[in-house]
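Comments concern the structure below.
Of the protein chains in this complex, all but one are displayed in their positions.
Chain lettering (A, B and C) follows the sequence in which the chains are written, and residue indices restart at 1 in each chain.
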Amino acid sequence: MAKVGFVGLGVMGGGIARRLLDAGHELAGWNRTKEKAAPLVEAGMTWCDSPREVADRSGVVFTMVTNVAALEAVTGGPDGIVAGLGPGKVYVDMSTVSPAASRELAERVRAAGAEMLDAPVSGSVATLEQGKLSVMVGGDAATFERVEPILHDIGPTVTRVGENGQAVLVKIAHNLQLAVQMLAFSEGVLLAEKGGIAREVAVEVFTSSAIASPMVKYRGPFVLEQPDEAWFDVNMMQKDMLYALEAGRQLDVPLPTTAITNEYLTAARGLGLERQDFAALFDVLAQLAGVEKVRD
Amino acid sequence: MAKVGFVGLGVMGGGIARRLLDAGHELAGWNRTKEKAAPLVEAGMTWCDSPREVADRSGVVFTMVTNVAALEAVTGGPDGIVAGLGPGKVYVDMSTVSPAASRELAERVRAAGAEMLDAPVSGSVATLEQGKLSVMVGGDAATFERVEPILHDIGPTVTRVGENGQAVLVKIAHNLQLAVQMLAFSEGVLLAEKGGIAREVAVEVFTSSAIASPMVKYRGPFVLEQPDEAWFDVNMMQKDMLYALEAGRQLDVPLPTTAITNEYLTAARGLGLERQDFAALFDVLAQLAGVEKVRD
Amino acid sequence: MAKVGFVGLGVMGGGIARRLLDAGHELAGWNRTKEKAAPLVEAGMTWCDSPREVADRSGVVFTMVTNVAALEAVTGGPDGIVAGLGPGKVYVDMSTVSPAASRELAERVRAAGAEMLDAPVSGSVATLEQGKLSVMVGGDAATFERVEPILHDIGPTVTRVGENGQAVLVKIAHNLQLAVQMLAFSEGVLLAEKGGIAREVAVEVFTSSAIASPMVKYRGPFVLEQPDEAWFDVNMMQKDMLYALEAGRQLDVPLPTTAITNEYLTAARGLGLERQDFAALFDVLAQLAGVEKVRD
Partner (left out) sequence: MAKVGFVGLGVMGGGIARRLLDAGHELAGWNRTKEKAAPLVEAGMTWCDSPREVADRSGVVFTMVTNVAALEAVTGGPDGIVAGLGPGKVYVDMSTVSPAASRELAERVRAAGAEMLDAPVSGSVATLEQGKLSVMVGGDAATFERVEPILHDIGPTVTRVGENGQAVLVKIAHNLQLAVQMLAFSEGVLLAEKGGIAREVAVEVFTSSAIASPMVKYRGPFVLEQPDEAWFDVNMMQKDMLYALEAGRQLDVPLPTTAITNEYLTAARGLGLERQDFAALFDVLAQLAGVEKVRD
């Protein structure tokens, strides 16, 4: 078993850290708000006073944070992870950040003598708990092989898709489709509903049809009732859309449905729905369609 | 067994007629080009000289044609179906047409003393051959009950979704999502590809991910190689988009992703791709992204 | 002076008819609601009992109606204009209709032995009253030359742009830009306003800038206060957008900004703003942006 470290112990990061602990690894960790780490400390994780200390103590360091700014905060500076890296160590970032930021960070890690992989996961907390997470990995093949066994302790499907930054690229190229599918689904539901078909019926028909992706199946019913807590809120979704749009501009790929959908996410914020699951795209469109009772 | 009639014996209509024949119904039929009906005549179908004659001879008449104009051609005028209808007869249109046109036709059928149902199917020729077609039905409940047994001879899933015109509405509200999902998928694939990931890899990842609807699973690989014959070509897809956009305007439902995607279907025609499967949306975007080798 | 006829005596049509009368022409007319024609009858116009009678009595017949359906209503059937046309007569339609409908009508007129021109005007009632209307004409050159002097009695600028249907095509290709410019203007104003700049200041800056088209100059201030009566309401504007989108599909020209803006006109209807001037595009966007006080 390896000496591993984990920085960013929120719902998702904390759950992954727990799996590493359960698999028998020696775990050191740090989180911005210490309280959240308490259950893990109780379960055997060593608390560190800075991200750097986590890196100092570990052969393989993981991060799972919210965005590029948070990633910079835990990796840069004298207390950051990069300062604690060195030859032989591997740094694995599981956050969904922009490919450009990920590649640039890999450069800095390499300059410190270590290696980096980007390893975003696909799936939700539920998937994680079921032990079914998929991990996509970007980085060089030799480094990948070294940490592959540890990644398998996180989820059963581990795939190297390419070089540094390419796994997060695939992730955001995937995530843009979540939002677009949701807006198109909302168009379909509202068309049926204003034509006299009960919303429940439309949802039922669509969720067992040719457009019923897993996303449509689990999120479609949210147009009937939003979950108590957002699975992936408007702001989180827009963050990924922005990374996609940024990458599109850098790679000269026009993203018409992404761009249009992103403006509806902005509208969701304009209407005060930013903390709701991004199924709130439905609410924006429903309001424009003059639907009086948007939600129960 | 019932005396049934079928007008519009193309690939899909002919296949459905065959199932009715196989189920033991007495079948009369007509088609714009007589040759296509030859195998059915050989199998026992009575050929009629006009759509009206089909209606004259049948208790339940089906149509399956391409669009509103073709529907008007087989139902209107002295040789049309409506002229052959009367009390006790049921007319079932399986075409995907505009809800408004369907409702208006139902009025004319009612004025002739008969009843109409709109009954579009979901699924392709392959689904039909596997005996797995779903039929959605719009029209009054009593009429539905009368013909329900015959509809079950067509496919295993038969659902009444509402009144006249509402089944075709659900169908087009569904179909718009096919096109939008395909364009969003193309955005994702091109983003990955221009970021250095092989197109095959992107297709593989996406077709087993949270956005992998049945449509994405079967049509996604078309960005690697278009099928020899279009499953659903650009023009057919655009026809459904136009019905959706028309319904959206009549019902005051804005359809942003539908509207944008529809303009890309127009661009596909501008680029000479109108006879290709609507996966040609990928080709339009690939061209704008400066991808040199759009297809093998 | 010529024997001229005029069908469709609304605000714009009536004003044009008045100019023809004032210029000394012998005028016969018909309108769907007879009362509106009273002032013209008083001023010397001969009232007719049907559009056909207008055509019977006149060498040159004008129409100015709302849309394709209204045009069909006054030209078709036994009481319609076409029934009253014959060799030597010229029919001039000043309505903004779809190019396809206009071309098709020209065929029917030609079959009746007469000639047709499409002659939409650019400018509002105010322009008309100032005697500054521009008339664009589609149709053959010889016919154009015959009626050109009469058209000059309507407005000072008379230009033949091409064959039948091409003048209305130019008109709708122009009008789509009105709506798109208005939505883009609304985006600019709201961006400034939510950034802390008074709406009045934004309007003032933009209406004297590089984007200040005549449309922006006169309609821009409508975001401060809608006029008592719509100059060109949401439904009228959408009608022209639909003709443009229809022509775009027929000619294989993608119209991305037109398509998107059109969905915002649909949203304006969803929000109950259909009778307002199409500057209501601002209200739709303002609502999405969470602006509390959309209008005074």
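We adopt the following convention: contacts are C-beta pairs under 8 Å (C-beta built on N, C-alpha and C of every residue); 3 or more make two chains touch, one makes a residue touch a chain.
Worth saying up front: this structure is predicted, and the values here are computed from it rather than measured.
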Can you list the shown chains that the hidden chain touches? A, B, C
May I ask which residue of B:7, B:40, B:137 or B:284 touches the chain that does not appear here? B:284
Filtering C:23, C:70, C:161 or C:294 for touch with the omitted chain leaves C:161
The listed residue (C:180, C:230, C:265 or C:279) that touches the chain absent from the view is C:180
Residues of subunit B in contact with the chain that isn't shown? 256, 260, 267, 269-272, 284, 287-290
Which residues does subunit A use to touch the chain missing from this display? 238, 242, 248-249, 252-256, 259-260, 262-264, 266-267, 269-270
Touching residues on subunit C - with respect to the absent chain: 99, 122-123, 136, 159, 161-163, 165-166, 169-170, 172-174, 176-178, 180-181, 183-185, 187-192, 194-197, 201-202, 205-206, 209-216, 244, 247-248, 251-258, 260-261, 264, 285, 288-290
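Throughout what follows, only the chains that are shown with their structure count from here on.
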Farthest chain from subunit A, comparing Cα centres? C
If I list every residue number at the interface of subunit A and subunit C, are over half of them used by both copies, so same, or under half, so different? same
With chain centres defined as C-alpha means, what is the inter-centre distance between subunit A and subunit C in Å? 52
Considering subunit C alone, which of its residues make contact with at least two other chains? 256, 260, 267, 269-270
